[in-house]
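The complex appears here without one of its protein chains, the remainder shown in place.
The block that comes next holds subunit A.
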Amino acid sequence: MIPTPDLSHLKKTDYDNVYEPAEDTFLLLDALEEDAEELKAMQPRLCLEVGSGSGCVSSFMGSILGAATSLYLTTDINSFASRCTSRTGTQNKIPIDSVTTSLVSSLLPRIQRAVDVLIFNPPYVPTYTSEAQEAQDGRDIRGAWAGGINGMQVTDMLLEHVEDLLSSNGRFYLVAVKENNISELQQRMRQQYDLESKIVLQRKAGREHLHVIRFSRS
């Protein structure tokens, strides 16, 4: 059992501005824990989490792999989230290099084919396009869930770059819900980018049917 990261330093006022870990987060932690031995054997040197929110997931990655094994790089569009991520790293003795940016902007040219583990628990809730756009422009907590048409508006923007980012044996963990049309998404990634994928875990939580999909080069 890998302990869930200590989040006792985060208070209600933090969660007014930053996504509080929920069922989707915990399903992702469970998926990473199931793959823990494989992940360790890969000896990743660069782990990148997009949309790190509280920092819970990257801290957990750090406890699986070891604080000094990999660089733990995170991005979030919400600067409150970047700050929480960094504090959560400190609290759990995992050095996390947190950057405020959209997706992989400003990093992409330098990390092509260099990311060993890429993680994204995106804003996946279907909303009007305008709502997702306002959330992105606002760079605030609404961006934690508002996902536009099919809940894919933000995820789609990252999917374009995944093949570019992954190292030769790199892998990508994505959280998705049924409304995101998961099998269509998997097929698209295979046809356009030759990336294979597998649903590693799924769980129903309230109205959400949550999935964690793992992609890798075929």
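Quick note on the criterion: a residue touches a chain if its C-beta (ideal position, glycine included) is under 8 Å from a C-beta of that chain, and two chains touch if they have at least 3 such contacts; residues count from 1.
Everything that follows uses one rule, which is that contacts and distances are computed from a predicted model.
Asker: Which protein name, taken from UniProt, belongs to the chain you can't see among "TFIID and SAGA subunit", "Ribosomal RNA-processing protein 42", "Trm112" or "DNA-directed RNA polymerase III subunit RPC3"?
Answerer: Per the UniProt record, the undisplayed chain of the complex is "Trm112".
Asker: Looking at A:T4, A:S102 or A:N181, which residue reaches the missing chain?
Answerer: Checking the options A:T4, A:S102 or A:N181, the one contacting the hidden chain is A:S102.
Asker: Out of A:T25, A:S82, A:N121 or A:T155, which is the one that touches the chain we can't see?
Answerer: Of these options, the touching residue for the absent chain is A:S82.
Asker: List the residues of subunit A that touch the chain left out of this view.
Answerer: Considering the whole complex, subunit A reaches the absent chain at 43, 45-46, 67-71, 73, 77, 79, 82-83, 86, 95-102, 105-111, 114, 137, 139.
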